[in-house]
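Note that one protein chain of the assembly has been removed; the remaining protein chains are unaltered in position.
The first chain written gets the first letter, and so on, giving A, B, C and D; residue counts start at 1 in each chain.
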Amino acid sequence: METYQIYNLTSAVLFVIGIGGVFAARHFIRKIIATIIMGGGVFLSFVSFAERDALTFADPVPHALVITGIVVAVASAAFALALARRIYQLTGEESFTNDK
Amino acid sequence: MTIHELITVILLVVGCFFFLAGTLGVLRFPDLFSRLHALTKADNLGLGFIAAGMAVYIASPWAALKIFFIWLFTLLASSTSCYLIARFQKEQEQTKNGKEGE
Amino acid sequence: MNGFFIIVSVFLLLNIALGLIRVWRGPTVADRLLTTQLFGTTGMAILLVLAGYSKDLTLLNVAITFNVLAILLVISLFQVWKKRREKANDDT
Amino acid sequence: MTDLPTSPFPAFLVGLPVLLATLSLFFRARGKAVVGLAGSLLTGVMALFALFEVTRRGTVIHILGGWEPPLGILLRMDPLAAVFIGMTAVVGIFISLYAWRYFRAQEATTGGFPLFWPLWLFLWAGLNGLFLSNDLFNLFVTLEVIGISAVALAVLSGKKTALVAGLRYLLVAITGSMAYLFGVALIYGSTGTLDLGLLGQVLEPGTTTTFALLVITLGLMIKMAGFPFHFWLPPAHSSALAPVSALLSALVVKGAFYILLRLWMEVFGVSLTYAAGQLIGLAGAIAVIWGSWQAFMQTSLKLIVAHSSVAQLGYLLMIFPLLILAPGVTADSADWLSPAWTAGVYQVIAHAFAKASFFLSAGIIIMALGHDRIESLRDLVGHMRITALAIAIAGVSLIGLPPSGGFMAKWMLLKGIFLSGQWWWAPVVLTGSLLTAGYVFMLLRLAFAPAREKEAFRPVPRSLEVCALVLALGSFLIVLPADNLIQFLQSGEVFGTGIESIMEGGAHGND
Partner (left out) sequence: MSVLIDGLLAILAIYLALQSLLAPRLIKSVFLFFAFGLALALAWVRLGAVDVAITEAAIASGFLGVLFLDALRDFSPAFPAKQKNPEAAHNVLVKNNTKSLLLSRIPLGLGLGLFLLIALEAVWKTPEGGGLTAAAEAFLPESGVEHPVTAVLLNFRAYDTWLEIGVILMGLLAIFAVGGIKVYRKPNMAAQDPMLRQVIMFFTPVLFLFGAFLLYFGKTGPGGAFQAAVLWGAIGILLHLGGKSIIEEIPRWLRQLILTVGILFFLVLGFLFVAGGNALFEYPRAYAGLLILIIETLAAISIAAALTAIFANLNQMKEDPNETESIN
């Protein structure tokens, strides 16, 4: 098994863990963490393809995409965190009360 | 094997030994404070040896400076957080019994 | 030499895995906070060894980035803890 | 593809709103609104000019940075993109005018929400960027621009219900984007390109492509509130401020639909299967029935309108089973293809106008009454004639009665359904219309009923009512250029190749 294949499989596992977390976790913070884990899986997939396609250097395009993706994901997570904190301050709720 | 490499191997092995000692301490010691003690002291020492080993191996003054800073910052961060964890634990023992409320 | 570096890395990773047993067993919260510390220090060591293994000095920049921001985390943790204590004192 | 004529318009369509949004940050409350409104008008007018340019010159492109795909990113403004951009411009201009007056009227008590303007301009830039984008990853970035600005707009009121709905909306949006991005990663891994045009040529069917199609479709369905993932939409759309609700339901959800349409037609042609189409159509059908029924059961105006969005988006999903050709059928003989996807485009436009008008009217009613419980709508006609008229016209378009845009959409959808022989979708379309008629006439009956007791209608600026009415009329006026519009849409060369790739897909299935 090659290095990139290990991480490629890991990426699928992390992605699924993240999806499960977003839907099943209750607390806001855990839901946000789950989205980041999901993102980690996706980015791992990109970067493992970059390693597979390496010539003199690894494929730089996925690296750049992942950097962009990480920044975007963090901006979203920061916003989600702000919302979650605000909701807690106003209502004392830490999870969606009528969660399905 | 050059003399540089020999020194590196020796330093790395010593470093690993300290890491192992630290981890064993974390696993075997009876209470938190001694565990904390084991982890912080031994691991930082282990990191110091590994840093020294790698500095010898890479053998460039610029890299050596960076490695030194890595070690220094880790030392700072881990000792501060060790101090914080200890104080946190003490506070908690004063207020409650320190067990997790599960 | 490269084989040796790999052995060292694997050893250090196993070390972390071993340390996770303590996280699992607890019993106190503080014990679990130790993970991050264990991870931090050992992770830096692994990064250093990998820098030697791949002969890529830019890995040192990764380690420095982690380090300087770890300080930020520690100070932030300190603030959290202080605020909590102030609040606890206010309540009593 | 790069031999198409280049034009600077695509660059300005994305750049200008961002420039103005950023500049508006230098001003304080009132200044932000002035710059924001001016920026909206400017962006809208420029978008219409761009639309005109495309009708004159055909598809235009803009090669960003001078780097051609696959390394660089290409902005492509073909007829379909131009129509969506034009729709955004018209709806956006009137919502901006409405928002200006609406926030001015409440400035004393609420501060006038100056942040609406930069966020709305960013949202507009994101929408234009999405319609123009020809790159899978860039589509992800524009989706995120749209997602963050849309949620920020949705929570602008700062009320608890809006915040909770907004957080759920945001988490769902992030999940959807990440699912989409996972599909993008796999496609990049298996083809080494992100450009839609190139992908249409090189993508081959296989396990990976099928899975990528699955996660991309799921992710986009989450974002466009397609059936099992519709739960976030009604609370988020109904709890936002009136102009924001209008933006969210008229424009934002359409972004994900646009990507889905493009990808299904241009990229995934080879790996679509009959079952996948039926499944997504089923989701649409359930959404139509369930959403309409829920709308019927609600007691507040905004919730009715929000649930109705779920149903109307269901119609959009129902065109997808028609886009898939059975093995052995060529695109030439498949005469239902073009009614099917033009029905989708018409439905998007008609719904955008009608729903925007509906939400703006709801905002006027909330302004007048202080709430939007429907029992208080009694004698609306006596107090606010124009708003009542706007609701009636928009409602007729939602039901799909002739000669409205909604009618055009449903008629073409039915045409596509019968031509393709998938007759089982027809009862769903009709039942949906019937249920829609149910809640629209319930509203109208109340509006015309004499008041039992005197409800205190506060006076409302006339200009607000006019904005709502113009948008409602728009949902009828779009029928006038129908032939030209359909012809224009079908002139898209690249979209033509999309149909060809579907054709090849049919051939593949035949092999």
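Quick note on the criterion: contacts are C-beta pairs under 8 Å (C-beta built on N, C-alpha and C of every residue); 3 or more make two chains touch, one makes a residue touch a chain.
Bear in mind the structure is a predicted one, so any value in this text is a computation, not a measurement.
Checked against the full complex, the one of D:Ser190, D:Gln278 or D:Ser300 touching the unshown chain is D:Ser190.
Contact residues of chain D toward the unshown chain are 6, 8, 11-12, 15, 18-19, 22, 25-26, 28-29, 62-67, 70-73, 110-111, 114-115, 118-119, 122, 125, 129, 137-138, 141-142, 144-145, 148-149, 151-153, 155-156, 158, 163, 186, 188-193, 204, 206-208, 210-212, 214. Residue positions on chain A in contact with the hidden chain: 1-21, 23-30, 33-34, 36-37, 40, 43-45, 47-68, 70-79, 81-86, 88-90, 92, 94-95, in rising order. On the side of chain C, the interface with the absent chain consists of residues 3, 6, 9-10, 13-14, 16-17, 20, 23, 29, 32-33, 35-36, 39-40, 43, 46-47, 50, 54, 56, 58-59, 61-62, 64-66, 68-73, 75-85, 87-88, 91-92, using the contact rule stated above.
As a convention for this text, only the chains that are shown with their structure count from here on.
Nearest to the global CA centroid, when each chain is reduced to the mean of its CA atoms, is chain A.
If each chain is reduced to the centroid of its CA atoms, chain C and chain D end up 47 Å from each other. Separating the centre of chain B from that of chain C, both taken as means of CA atoms, is a distance of 9 Å. Annotation: 27 Å between the Cα-based centres of chain A and chain D. Residues 71, 137, 140-141, 144, 147-148, 151-152, 155, 160, 163-164, 166-168, 170-171, 173-175, 178-179, 181-182, 185-186, 188-189, 192, 231 of chain D are the ones that touch chain A when the two sit in their complex.
On the side of chain B, the complex with chain C involves touching residues 1, 5, 8-9, 12, 15-16, 19-20, 22-23, 26-27, 32, 35-36, 39-40, 43-44, 46-47, 50-51, 54, 57-58, 60, 63, 66-67, 69-70, 73-74, 76-78, 80-82, 84-89, 91-92, 95, 98-100.
The part of chain A that touches chain D in the complex is made up of residues 11, 15, 18-19, 22, 28, 31-32, 35, 38-39, 41-42, 45-46, 49, 52-53, 61-62, 65, 68-69, 72-73, 75-77, 79-80, 83-84, 86-87, 90-91, 93, 96, 100.
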